[in-house]
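Every protein chain but one is kept in place in this view of the complex.
Let's turn to subunit A:
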Amino acid sequence: MSITTSEFLGSRRLVLKGAGVAALIGLGVIPFGVPQALAAANDKYPEEAFKQKNEADAIKALYGKTAEPSDKVKMDAPEIAENGAVVPISATTTLSDVTSISFLVSENPISLIATYRIPAGTLPSVANRIKMAKTSNVTVIVEAGGKLYSAQKEIKVTVGGCGG
């Protein structure tokens, strides 16, 4: 009788130990997952963000948060683009602690065009040339001090040319 009781207790202890280990593993996974997701925006090519068709999904995949419009983000782009294959767009900001600048075209098959990582000491200003399939809103996102700020402008495209 006494043997069976100790056996029972022993196995119960094992179960408790097992549960403890499982809980530790469970806790371990969560803190690992979060920094990896955040780091993706900073040092690795954001593969997932470049697969998203929709603008909001791309911003979410890239930064994991949403942007608020700001008049401190300035976009220089034409009102009308004669050739959608080459649309010159530049962005600059008066915000400080800028870590990245991204360009998105909401009507393109893949919304995210480019994201530029800005290390400390580099000016928060970028010029580039992008493709636009058709008339669309173009969004610039500036990541500054861990927050997202955006500016948006509609550019009319007379000759569509996602690729030209």
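Definition applied: a residue touches a chain if its C-beta (ideal position, glycine included) is under 8 Å from a C-beta of that chain, and two chains touch if they have at least 3 such contacts; residues count from 1.
As a convention for this text, contacts and distances are computed from a predicted model.
K.L.:
Leaving aside the chains on screen, match the unshown one to its UniProt name from "Sulfur compound chelating protein SoxZ", "Chaperone protein DnaK", "Lactose transport system permease protein LacF" or "Sugar ABC transporter ATP-binding protein".
P.N.:
"Sulfur compound chelating protein SoxZ"
K.L.:
Of the residues listed, A:M75, A:I118, A:V142 or A:V157, which one is in contact with the missing chain?
P.N.:
A:I118
K.L.:
Give me the subunit A residues in contact with the hidden chain, please.
P.N.:
That gives, for subunit A, the contact residues 45-46, 50, 85-87, 90, 105, 108-110, 112-119, 121-123, 125-131, 133, 162-164.
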